[in-house]
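Heads up: the structure comes next, in structure tokens.
The complex appears here without one of its protein chains, the remainder shown in place.
Think of it as A and B in the order they're written, each chain with its own count starting at 1.
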Amino acid sequence: MQSNQKNPKRTAVSGFELKPFYTAQDVPEGHRERTAAAPGDAPYHRGFHPSGYRSKPWRIFQLSGFGKPEDENERIKFLLKNGETGFIMEHDRNTADHCYNVDHPEVMARREDVGLTGAVMQSVRDTAICLDGLPMDTSFGHAGGAVVQHAPFALAAYWTVAKNEGHALSSLAGTGQSDFNLTYLGCVTKQQIPTDAGLRFNADIIEFCTEHLPRWVPVSIAGYNAADTGLNPAQELGTLFANAVEYLDEIKRRGSIPIEAAARACGGVSFRASINLFEEAAKMRAARMMWSDLLRQRYGITDPKIANLRIHCVTAGSKMTYQQPLNNIVRGTLMALGAVMGGVQSLGVSGYDEALSIPSEHAHQMSVRIQQILQEETQVADVTDPLGGSYYVEALTAQLAESGWRFFDEINHQGGYLRSLDSGWLHAQAGENQYTEFMEMESGQRHVVGVTMAEDDESDFHVDGFVGADDAFDVALARLNEVKRTRHEKGAHAALKALESACRGSTNIMPSHMDALAAEVTLGEIGDVYRSVFGDWNTPIQT
Amino acid sequence: MQSKQKRILMAKTGLDGHWRGPTLVARALRDAGFEVIMLGMASSDDIGRAAIDEDVDLVGLNIGGHIDVAVRAVKELQALAPDLPIFAGGTIPPHACRQLEALNVEVYPPGSKLQAIVEAANRLTRLTPDQVDQV
Partner (left out) sequence: MSALAELVDRVRRSDRRALARLLSLAERDPLIAPELDSLLPIELGETRVIGFTGPPGAGKSTLVNALLEPAMASFGKAAVLAVDPSSPFTGGAILGDRIRMSERTRDPNVFIRSFASRGEQGGLAASTALAVRIMALAGWPVVLVETLGIGQVELEILNQADCVVVVLPPGWGDTIQANKAGLTESGDVFVVNKSDRDGADQACRDLIDSLSLLQRVPLPQVFKTQATNGVGVEALWAHLVQWHDEERNSGRCASRRLDQRSAFLNHALHAHIRARVDRYLGAHEFSADTRLGVLLDKSLAELSNGQS
């Protein structure tokens, strides 16, 4: 191994020293007795169900979409046909992230980017095209709305289409995202509602779902962007639970719904799976422990059904290399392996061309094949928590939980998760780690195959970036004009006014969003209301 | 005697919010003694205006989306300030790299060493003999 020579001491990504081998004594005392537990026993580090993947394999769940809504519809159908078992709607980021219609000057200045990494959906009509023929009633659908200010629109659009197709909202299974770590930490947008407004949005969504959509995960508390921005696994854990606490404390403060209902809803979370597979598997185990501890200690909740942490996982996009992209198939496989050994409920594997573009059909198919091979050929799914009892993994699990709580405390010391975002403190922690990692690569202390070593590929297999469609902007503009021309204008105007009124007041924003989407109000019009009512988040970093 | 501080303008041509890359590069350039003016997500007009008003010696573009957006920004900048060097980094697939190189833009895709980027910045901002005499 090349890194050997200069750095004999080995450390986990989270900073703990890695011993050459582990014995029972290396498992911290407080955790030792837990190693005798079975899956289903508190604190659930081994999972919740003894039958594990035998009764319910993890969901093959791939991020997908580009171009016009019909292009995305086609790609989702392709993935479903090839074996994914849920579907994710990715929205065009230029429009969605900022709640701009395509005729906004910032979007028009970048018209060719429109539709590059997600489909443009500006009204309920577009969403209906995207969902046409998709099994909304039997599949687990991700409505999009990754960015906090986009979530109400994305959710209301999906649910309105579902209603129009005759599905009862109460029967719909799926998830929103409305991801704080993505929005305010990892992918800071040009313009965004402030964090306090974002918290209000998410609490409103949680309330609305507990009342109308009991099978829907309202928002996804997600660690992916915390990790891909530079926070290590222990920090990812601490950050995710600090995020959860903001939501639960807000629900508690409102007193509008039982805290148990909110906790149950928030128990669908998302983590990144990176390539240090044992640490990543241990991270998932630690997460389950930490969630049950958090619920019990902070909220007095001990019901195992509520402590059931459902984890969706996405493999680390930042680990996919630009050079020698086929190597990334191996990376994707190893990251997936770590995740499933950690017992996640749902998994998306990044495409091997991730560093170049959104996935080509082939890369997407490969991401599904990786998971199918794991499920069908390796017997990894036959035994629950296969790493349970490993001295190494149990030690890591305990260390990660302890370290995770320490970072959680540090965040609270900064005034809480929201304040740590507003001040840029969290970004600074992530930035420091990134910098260190980069310097290690530059100096040869850390190696990436194909990038810092083994750079020349003799049997070069050429992969180029995938560009999905070139007419997304033009079609979107035409459709925007069409909607505005043919909708019932008085109704749309009234619905938008009501939406604004709800935003300015303190009523739940979701009912007025449902009405607005049904009345064919467009994304940009809603975005303009947000900008006028909530102002713009003061970004703490230069981006 | 000319002060050695050279000024570099860093801008993102797309509306994509990933800030890891530009922040790392900005920090490396600062550590190498450059003054780095961060523009963030900016349209071609913004970039051109900033390049002129800030009288920069080099423009660094972070490119993440469709190559046509970046090409447009490059061409407009070159029309406005023909002698101003430009270099670029980001998620740039091979076909797009070639298009940028054809426009005389040096490209640093993912995996490029920070050291190489810093060396490029030093090389691109070195005064040519006739520029030294010019006021």
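Side notes on the structure shown:
Quick note on the criterion: a contact is a pair of C-beta atoms (placed from the backbone, for glycine too) under 8 Å apart; a residue touches a chain by one contact, two chains touch by 3 or more.
If you're wondering where the values come from, they're calculated on a predicted model, not measured in any experiment.
Of the candidate positions B:52, B:103 or B:116, contact with the hidden chain is made by B:52. When you scan B:38, B:107 or B:124 for touch with the missing chain, the hit is B:38.
Of the candidate positions A:372, A:508 or A:542, contact with the unshown chain belongs to A:542.
Touch with the chain omitted from the figure is made, among B:29, B:58, B:92 or B:107, by B:29. Counting the whole complex, the residues of chain B in touch with the unshown chain are 1-5, 7, 26-27, 29-43, 45-46, 49-50, 52-55, 134-135. Residue-level contact of chain A with the missing chain is found at 190, 194, 423, 535-538, 542-543.
Assume only the chains that are shown with their structure count from here on.
Mean C-alpha positions place chain A and chain B at a centre distance of 32 Å. Residues of chain A that touch chain B in their complex: 93-94, 97-98, 106-107, 109-113, 116-117, 186-190, 229-230, 318, 321-323, 355-357, 431, 434-435, 438, 442, 448, 451, 462, 464-465, 467, 541-543.
Interface of chain B with chain A (complex): residues 12-20, 22-24, 26-27, 38, 40-41, 43-45, 65-69, 91, 93-96, 109-111, 113-115.
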